[in-house]
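For this depiction, one protein chain was excluded, whereas all remaining protein chains were kept in their positions.
So, chain A:
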């Protein structure tokens, strides 16, 4: 469903990556790893159409239905919206009563899927780190994406909460054949959950089977 051939990206004279080749199939659960500044986020932005590629080929179906869970969100303690109101932000505007009912139902389903039903009226600003990440995930799932990109979504969480969140993602991956791209610096999670890794190194990307990944690949600095 995604195929890149000799994909290259430069910012002005600065090369980010060159001749990147990879293929992602539906239902893949893969991790995108490599040191900080190696091009992980840039690649994701290109996939989402937020950043143009410099050269090469990129084949991509369902361009509109990528769900993205960013690492940082500006949600402080005073943030007023409830979990449900926050998730609803991603709904399309409609005046039709039928569609509104369908939307309401969709929201309830997503809340259930992500285990947030009991917390839906709580202000997001007062939620824990794990609950916040679940709300971000729920919001991204709203448009029924075929591809879900998690941008270091687990970075700031406790081990137990991390696992909970990843279990949830893994379940969605299995049940709905949701393709997951997990940008991470976490060796344990990569090994436990993902089926292959795309590893950025020396301005290019190589595909690594999970049995071959090593902790050294997860060093933050290149």
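In this text, contacts are C-beta pairs under 8 Å (C-beta built on N, C-alpha and C of every residue); 3 or more make two chains touch, one makes a residue touch a chain; residues count from 1.
We take it that contacts and distances are computed from a predicted model.
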Complex member absent from the view - protein name from UniProt, among "Metal ABC transporter permease", "Ribosome-dependent ATPase", "Ring-1,2-phenylacetyl-CoA epoxidase subunit PaaC" or "Glutamyl-tRNA reductase": "Metal ABC transporter permease"
Contacting the left-out chain in the complete assembly, out of A:13, A:74, A:98 or A:214: A:74
Of A:8, A:21, A:54 or A:90, the residue in touch with the unshown chain: A:90
Absent-chain interface as seen on chain A, which is shown: 48-50, 64, 68, 70, 72-74, 78, 80-82, 84-86, 89-93, 121, 123, 126, 136, 139-140, 143
